[in-house]
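All protein chains of the complex are present and in place, except for one that has been dropped.
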Amino acid sequence: MPPPPLPPSAPAPSSAPRAALPRLAPLLGHPVSVGLLAVVLAGTAGLGLVLGAGTTPATAWNALAEGMFGSPYAIGSSLNSAAVLALIATGFTAAHRAGLVNVGGEGQLCAGGLAAAAVGLALPAGVPAVLGVPLVLVAGFAAGAAWAGIAARLRTRRGTSEVITTLLLNFIGVGLVSVAVHEEALLRQPVTSSETLPQSAPLPEGARLPLIGGIESPATAIVVIAALAAVITGVVLRRTAVGLRLRSVGHSPAASARLGLPVARLETGGLAFAGGAAGVAGAGLVAMAPSVLAEHFSSGYGFSGLVVGLLARGSLTAVAAVSLLFGFLTNGGINLQLAAGVPASSVQIVQSLLVLFVAAAMFATTRNRSTS
Amino acid sequence: MSATAPALEISGLTKSFGTMRALDDVRLVVEAGTVHCVLGENGAGKSTLCHVVGGSLVPDKGVLRLYGTPYAPRRPADALAAGIAMVHQHFSLVPTLTVGENLRLLRLRDLPRRVARVREEYGLEPDLDARVSDLPVGVRQRVEIVKALLREPRLLVLDEPTGVLGPAETDALLATCRRIAAAGHAVVLVTHKLGEAARAGDAATVLRAGRVAGGGPLAELPPERLVPLMIGRPAASLDAGLAGTIGLTEDRPSPGAGASAGPGTGASPETGTSGAERRRGPGALRLSDVGVRRADGSYALDRTSLDVGFGEIVGIAGVEGNGQSELMALLGGALAPDTGRVELAGRDITRAAPRERTRAGLGVVPEDRHREGCVPQLPVAENLFLGRLDRFRRYGVFLDRRAMNHAADAVLTGHGIRSGGPGALMSSLSGGNQQKVVLARELALDPLVCLAAAQPTRGLDIGAVGAVHSRIRQASAKGTAVLVVSSELSELLVLCDRIVVAYRGKLLGPVDPSQPDARERIGALMLGADHPAGSGTEGAGRAAATAPRPVPGDAPRH
Partner (left out) sequence: MSAVLDELAAGGVRLAIPLLLASSGELLSERAGVLNLSVEGMMLTGAFAGAAGALASGSAGVGVLTALAAGLLFAALQALLSVVLRADQIVTGITANALALGATTYGSRLVFGDASADSVPGFDPIPVPGLHRIPVLGPALFEQTALGYAAFAVAAALALGFSRRTGWGLAVDAIGEDATTADRCGLPVRAVRFAAVLLTGAVSGLAGAQLALSEVHAFSDNITGGIGHLAVVAVIAGRWLAWPTILACLFFGVAQSLQFAAPALGLHVSAPLLTTLPYVVALLAVSGLVGRSRAPSGLTVPFLRGS
């Protein structure tokens, strides 16, 4: 029973990049030229989209800039978005150091938000903020960590790829939030009419994140928390024994085990921390205006945060920079639609193109999980 | 295509990796109808040469001609299409598929007929329904060879094919090479063992540091002339153990070259003396009744017992895949036995975590240096101290890198390790220096009750082999029990006080290496001779059944 012959190896996909690689690699490999080229290409596409929507570039740019940093409100909400992304990407980076790819930011964010809402709503109305806010955040961290812990356990005990399990846990997390806000027995606000939205009642005052930028800015304590998390994680990963052990496990679990490192515990810890950070981000989203848990409150933050983490490639400085870029762009895009009539989808297009261009240009550089 | 055109003609072949020149202006002519040996130490560029011929690597410069026609493969498929078959050093079988499925991947027409032909001509008969991941390495190697022969190649390239084979299997493989040559095709046999070259080869080319150091018909190149070409110094400068690792001495080393008496190169003065302070006696490492079951229910280790005494060096010989890997995994703490106990100086460590074993004084040098022995992507200092980071704290939380590098510097100097300093990545070191780092790390344990080392000199150049041997002897002289697992019988014969042979999960023997017939006895044990009564006859019978049948007309040359 001879197998049918396969087509002769098609030369096109394999030989083209080989020829181009030596000449382009030094040029494309440099981070600055990569970034610049990606921005120029994506910007050009954006320009086309603006023109396609019948708006002048000047109007569009003004609207975009206005939405990004035209007012304390714009800056504040951009910073909040950036902080959520940075938290997820920081956690991703820590887990990635241990060799794990946490695709589950979205689900962990949901778990965190769910727990934060449950705890927050259980608190008495007059709870003081010094008690309420930490409780909500800790609940978020614990729930996110536990959610990621499922994937960690399946990996260390059963060898199931964490890419697959965390991916699935995303959808389950999103689903659980839906279930919770649809059922009055769970977290749905009392249904008084057919207009009642499927979302939770607002959290008590003492469970909401304090504002940090004065009365006009919506920037909340989440910005400070994210910045602290990134700095501390960076220091731990670079300057402590724990960071070195995580790195060792990430590079070679077998050798690390031989050297006496608790591999399963380090892997579980790394992934649980990633989940916890995403959970805090989720708790933050619930505990800032409008301070309710709503269906789809995660709105893709988890996936964007993952992309930020992957693009930053282990550098927490890059995590901060890319998060800020994404946070500001997203908010600018909302204003682009409101003020200039350009569909917000065009910002989504430009942002995706930017990521794809950068991802494409990274090909010349080495990867940390190479097989020998 | 003229009748006189060589099967393979290579000229001016150059290939660099970064700044490292793996092949430099290599010229090689393989005549049709011959077995051509490519000799050289590890790192001489032999594997790179194979990869270029096989199409896995595209050379920077150079011209290749195959039976007179220009040949410039860009991918392995080109090599296959040109009638070249490769047997790689690392297996190229998909582990999750069965043997039969792996053979079907070749997409050859009339596969059953070809399988039958290989069985008739070479006596090789693979179990087509077995899953590759369930097979021992020796059997996989045979499948690999079958895979190459099925193509009926006009040029067969074998890259270090005998490393995982026993003596009988090696003989059969070399005979197969002769038969292919006799049929008018050509064989390139890449090896670092001169004995194999002498038995099977017609001509040889010696590589050293990427360049052709010499070559010619083997009839004109006795080992005394080949050794200097390979290592750059005369054969007489090698001691018996080192000579053994390149297969120079196929015969038994002279009595007295054994571990207790042999003054290894660079060994400390205390070697061979009976220091009053060193501890003696049995029980440093004791395995009792240890059993490990495989997934299919058979025993990888079949209720085996072994006692290694303080200051004793015990060797485990045997064809790979007879339980040695499981034994090492058991000692390293990666595997818990189904039955039995493991004791270190009287303390039960059967189920202890790797960290506890290290504390109790069990040093392990794993067989797979890159996967288990070290973390290639981390610096040397980190590799030395990963298990003991608590010693390098600053302000209670931070890692004191300066102190760590300082301590690493001392180790590097003390062990004569050549590297770019404590901060150099482990992957930037040569194989020999990597192994010295691993050994230094394990020897630094305090206390050090027992050192277990698997294939401690595999892939090392001659100088590094000498250094590793002398370190092992030093440790033993200080009273450390040493267990060495090696497929290089010559190495065990010069290094060990006692040798046992792994055979189907049992440890047979022991054999005293100073006895004149030690080599022959070990060879017999590797085939299951004097297997304990009961299963003995069955074992020997099956061994004969699985070993390739001798083929007429293959009497060893020379």
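As written, the chain order gives the labels A and B, with residue 1 at the start of each chain.
One rule holds in what follows: a residue touches a chain if its C-beta (ideal position, glycine included) is under 8 Å from a C-beta of that chain, and two chains touch if they have at least 3 such contacts.
Remember, predicted model here, so these are calculated numbers, not experimental data.
Check B:D60, B:E101 or B:D134 against the missing chain and you find that the one touching it is B:E101.
Within the whole complex, the absent chain has one touching residue among A:V84, A:L169, A:L209 or A:V319, and that is A:L169.
Where subunit B meets the chain that is not shown, the touching residues are 51, 54, 56-57, 75-77, 80-81, 86, 88, 91-97, 101-102, 104-107.
Mapped onto subunit A, the footprint of the missing chain covers residues 2-10, 12-14, 16-17, 49, 52-53, 101, 103, 154, 158-161, 163-165, 167-169, 171-172, 174-176, 178-179, 182-183, 300, 303, 306-307, 310-311, 343, 345-349, 351-353, 355-356, 359-360, 362-363, 367, 369-372.
Assume only the chains that are shown with their structure count from here on.
Chain centres here are Cα means. That of subunit A falls 47 Å from that of subunit B. On the side of subunit B, the complex with subunit A involves touching residues 74-75, 77, 104, 107-111, 332-334, 353-355, 357-358, 364, 366, 368, 370-378, 382, 386-387, 389-390, 392-393, 397-399. Against subunit B, the residues of subunit A that register as touching in their complex are 2-3, 5-6, 9, 14-15, 239-241, 243-245, 247-248, 251-252, 254-262, 368, 372.
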